[in-house]
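Apart from one protein chain that is not included, each protein chain of the complex appears where it belongs.
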Amino acid sequence: MIARMVLNGRAREVEVRASQTLLEVLRDTLGIFDVKEGCDEGVCGVCTVLLDGRPASSCLVLAAGVRGRAVVTLRGLERDGGLHPLQDAFVRHGAVQCGFCTPGMLLTALAFLEREPRPDREAIRAALEGNLCRCTGYTKIVDAISAYVREANGDG
Amino acid sequence: MADAIATREALRIVGHAVPRHDARDKVAAATAYAADWALPGMLHAAVLRSPYPSARIVKLSYARAAAIEGVAVVLTAKDVPRNTLATDVPGQTSAVGPLRATLSVLAEDRVRHQGEPVALVAAETLEQAHAALEAIEVEYERTPGVFIPEAALAAGAPQVHAAGNLLAQWRIARGDVAAGFARAAVVVEGEYTTQLVDAAYLEPESGVAWIDGDGVITIRVSTQVIEHFRDVAEVLRVEQNRVRVIGTYLGGGFGGKEDVTVEIYLGLLALKTGRPVKMVWTRAESLLARAKRHPYRMRYRTGALATGEIVAQEIDLLADAGAYAYLSALVLLYSTVTAAGPYRVPAVRAEARVAYTNNPPTSAMRGFGAMQTVFGYESQMDRVARALGLDPVEVRRVNALRRGDTLPVGQVIETHVALPELAERAWAALGPPTLPRAPHVRVGRGLACNFQPYGRIVWLHDWSSAWIGFEMDGSLVVRCGVPDVGGGQASSLCQIAAEVLGVSLARVSIHIADSALTPLAGTTTASRQLYMSGNAVLKAARELAAQILAVAATLLRADADGLELTDDAVVARDGRSLALPEVLRECARVGVPRSHLAVYHAPAGEPVDLATGSGKVFPDYTFGAHAAEVEVDTETGRVRILRYAAAHDVGRAINPQSVEGQIQGGAVQGLGYGLMEEVVVEDGINLTTSFATYLIPTAADVPDVEAVVVESGEGLGPFNARGIGEPPIGPPAAAVANAIADAARVRVTRLPITAERVARALGLFDD
Partner (left out) sequence: MHPFEYAAPETLEDALALLHEHRDEAKVLAGGQSLVPLLNYRLARPRVVVDINGLPLDGVRADDGRLRLGALVRHHQLEESDTIARHCPVLREAARLIGNVRVRTLGTLGGSLAHADPAAELPAVMTALDARLTVASASGRRSIAARDFVTGPLTTALAPDEIVTEVEVSTSPARGFAVEEFARRAGDFGLVVVVALVRVDRGGRVADARLALGGVADRPVRAAAAEEALRGQEPTAAVLAGAAEIARDRLDPPSDAFASGPYRRLLAGVLGRRALARAVAGAIQSEGAEAR
């Protein structure tokens, strides 16, 4: 069957099986490896995509059920081929170790900051509760997001 | 070694928090992890696993499975050319003798734990592979199992292996323990229980294999040990030079990718089908099948003088190996050597055993046996301090090891021990005390120190090698077989090479973890990579620098000793300089190589007899102290960590940002271990095979970790660095237990310290 979606700004039609998740189709059919597979049960967050602007677990969405909605993966953030300033903040602040959680963290953080542009550290932590990271202990991830927030708000 | 610190300013790249080259790729999702790989015509593979912890395989037939559309092959034990994987455990475990740990690739007539591999399938799609697994008919006859180490060692217990259930035993006896206890002002006794834990990296075990040119079986896999190419060759009965392992950047390892995971299955399937094959474990499979961290039962008896000085300690350790040996004997050795803590204890008797059971197998995991004991010795230390009314920092200062002291195993500590400073700084970093926010909560603080070996056991004769070469344009290539588990292993090597050879970091490119193309560097385990491969790169870089400077010296008619490689040039004392490409062209003209391969050998030694305390076991140790401030809800038992500080002496921080990251990440793993993580196994059946039931901390469960990086300038690594990969996971559980004792006057001695356990200790409910 055909699954329709607007993937990173481009309308796509993809041949899928009914039993395939969006995650499988993104990775195995479309070769979009910026979504990762970590648990297939909605807990870890490495498969995060934005579905009509909200974070969703692509492992828990049937591809056929996307029904033309907008799907954004990490590469959808690129600005003129360069890094998004939040990506840059992750690099500068050492928020990346193994990097497996990173794409999901970035998308979740950005969707959150859309709604809440000036969060404190505690609010940032609460917003990230569905994205596990086994390497960093989260401190530097929160550092990076806080720094980005300060810069984006012109607070130095 | 104060001069190491003095020259810090002179270093351009080492010692600076430079962003890692791999981080840029990772934020852009440009890193191809093992599962992010596909080849045309690739098959998908899956493993059939035993549902039972102890059973005989009476019948196995797969005709129906093989007939399913799309199924390329089904393999069972009889299809494996050599079905045994063996690891020698060098050295000798007392009572049990030398050990050869063996494991069947696929079960033959018996399964010894739930999840034991029984058959392999490869099919055109994963769905077909799963359908085939279900169609394999296995008839099991269940046999009695044993699930508790004590029970396994009792007479008449079901035998997991023919040689008996005692897998390994180590003993230490030093000084007159009875006399020590007789002198003691207080004697504190405690029994501590630690739990089965999973590495729980976010990237499941995964890889792709294919047959490359010249028949080389090539396996691109997420592994901490590319040297497993030899194990694959053994099993396939091919020559070792026909197997190549390409290690990817890992999505986390923590010891869980130290033993083989998918590589042997992939090699077998690629060989049998001639096609590329991919295998990715599901989370459930990873949590079920992956070897885990050993649970321990630890009994401590500690005697101290009124000053807090420990005079005697009796320790009894019993660990659960699960159904197969893996690295259990060595893990137990680490526990034994560290059991008395980073303290001068004149009289110690320790007995440590590890038993086979029909539980999930246990093996390496961050901390490798030296982390479980921290919960024992630091809970004891806190009890001693409380019994004597001493300050927690003070009691550690009184007892801390010093350079020149001898550990109970007879190893002399040769480098600086910063323990008192670490304890003070971690404690001070907590800042002014937090006031309880409500009448039903209490706030308290706890401290815990630790020491963790870095580098492998000296009688393993560890070495690493690295190759460095200049291209004609002055850019630099580093080749080193190091797997990068996410800790910045590769990036630190670039820093070292760039520092010595005077190029900017951006001009270094590194190739890692390819058993055919990069010089072998050994495993990324045991906190050894920076130490070992860092030294190999340092050696290669220095020797290459000397080669090049000699050529430059003739060009400049100067003395090579007076020349320096810096800013992509060779600079003489008098200020004259030559751009690097000029020198490199001259090297080419006169036939001086522009590259160099170096091998670094760690200090080696002979196996020691622990019981007689005869000498060196590990190259050196990293010391640490963590302090926690917690809040305890006295109505529910809930524990919240309010503040956390972790101090380690890293000798020299090659990249302070990476060091902080290791400390923070390790501390949070340790907090997970202390507060929530547990693989729950009932009669051999794992009840926590999902991320919804095996809990690891989220960002909302832990506070910021303040990393206190102390640089004593002493360590055996490059630029006097010490290993920092494992040490930070040691203290958190004990620091939290001690803080709870401070806050609520109850001591929890079983991990994880769940709210329910605290509530029970507080007497809030009856069972």
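Letters are used for the chains, namely A and B, taken in the order the chains are written, and counting of residues starts over at 1 for each.
We adopt the following convention: contacts are C-beta pairs under 8 Å (C-beta built on N, C-alpha and C of every residue); 3 or more make two chains touch, one makes a residue touch a chain.
What you see is a predicted model, and the numbers here were worked out from it, not measured in a lab.
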Touching residue (missing chain; options B:127, B:471, B:543 or B:582): B:127
Options B:66, B:238 or B:284, residue touching the unrepresented chain: B:284
Of A:25, A:64 or A:77, the residue in touch with the unshown chain: A:64
Sole contact to the chain not displayed, among B:83, B:547, B:636 or B:749: B:636
Contact footprint on chain A, counting only the chain that is left out: 1, 17-21, 40-43, 45, 48, 51, 54-57, 59-62, 64-65, 67, 108, 111-112, 126-127, 129-131
Missing-partner contacts on chain B, residue numbers: 127, 130-131, 282, 284, 635-636, 638, 676, 680, 682, 687-688, 692-693, 695, 697-701, 754-756, 759-760, 764-767
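As a convention for this text, only the chains that are shown with their structure count from here on.
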Centre-of-Cα separation between chain B and chain A, whole angstrom: 29
Complex contacts: residues of chain A adjacent to chain B: 17, 19, 27-28, 31, 33-34, 36-41, 43-44, 46, 73-75, 78, 83, 87-88, 90-94, 96-103, 106, 121, 124-126, 128-142
Chain B to chain A touching residues, read off their complex: 17, 19-20, 22-29, 31-33, 35-36, 38, 127, 200-204, 249-252, 254, 280, 282-283, 485-488, 657-658, 660-661, 664-669, 690-692, 696, 698-702, 704-705, 707
